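See structure below.
Excluded from the complex is one protein chain; the other protein chains are retained at their positions.
This part shows subunit A:
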Amino acid sequence: MDYGNSFGGGGFMPGEMSASPGGGGKGDLNNTTLRPITIKQALDASQPYPEANYQIDGADASSITFVGQVRNISTQTTNVTYKIDDGTGEIEVKQWIDTSTAQDTMETDDGKGPGAPGKDQVELNGYARVFGRMRAFANKRFVSAHCVRPLRNINELHVHLLEAAAVHLFFARGPPGGAGAGAGGAGAGAGAGAVGDAAMGGMDDYAAQAKGLPAMSPVARRVFNLLKTEFQSNEGLHMQVIATKLGLPMADVQQAIDELLSAGVIFSTVDEYTWAVLEYH
């Protein structure tokens, strides 16, 4: 099977493909959490500074997945560009052609593929699931996809939307459960502190940890969680350390500290930049 050589003449080095296409943002390797989102969330995602990972609900969302209807497919030399619409918005998805996918395309084009040709092909106006990373080019946001595959079971579509909602609530209001969990996020936990690493099954652990933490911003909860879990001396952690560990700008950390201080859950130790958790149980 040597189609790859004849096809892959687009100037793409194989080495480039082994890394995540379009990856390279800081911290990519540390955070490989795949986050289910809606396209509206992708369009609304913020970037704390240029070239940073995109953030949704205050948590890094480097790898994302969503489902939607394919509104347009345009095949170019180096990539296939899809327009995906999930009812909440529309976004462009680019899938770079690497040797292995090129081979697949060749096979189906020639009708040599096993089974029904085009079975795994994404169809126009059909639904598809996309796995990828958010990128921007010339101020235009797009998703650089690792994988775009057709979605044939409607339940998968519905479950994805519910999952996206559940994960959004997890980051916005803290984990579910816990006796104190009520409206307005009274039982908000420090779950977001895991920077998206929190598996759904791990929610209860976080809830237990931060029982009684008043409602506050996700960033403040992350800072609180770090202070609580990070190994430290009696002196607590310096803001600079917090900023580095969480990959946040100092201004955000300062804001979170102010929030936690006014909630009365942390206190300053050796100087006004070093903070520790006030154990109030």
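Keep this in mind: a residue touches a chain if its C-beta (ideal position, glycine included) is under 8 Å from a C-beta of that chain, and two chains touch if they have at least 3 such contacts; residues count from 1.
Going forward, contacts and distances are computed from a predicted model.
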item: The complex's invisible chain, by UniProt name, from "Probable cytosolic iron-sulfur protein assembly protein 1", "Putative carbohydrate-binding-like protein", "Replication factor A protein 3" or "MMS19 nucleotide excision repair protein"; value: "Replication factor A protein 3"
item: Candidates A:L169, A:A215, A:V241 or A:L261 - the one touching the absent chain; value: A:L169
item: Candidates A:Y82, A:Y127 or A:F224 - the one touching the absent chain; value: A:Y127
item: Touch with the omitted chain, as defined above, among A:N53, A:Q69 or A:Q95; value: A:Q69
item: Missing-chain contacts mapped onto subunit A; value: 37-38, 40-41, 43-44, 69, 85, 87-91, 125-127, 153-155, 158-159, 161-162, 164-165, 168-169
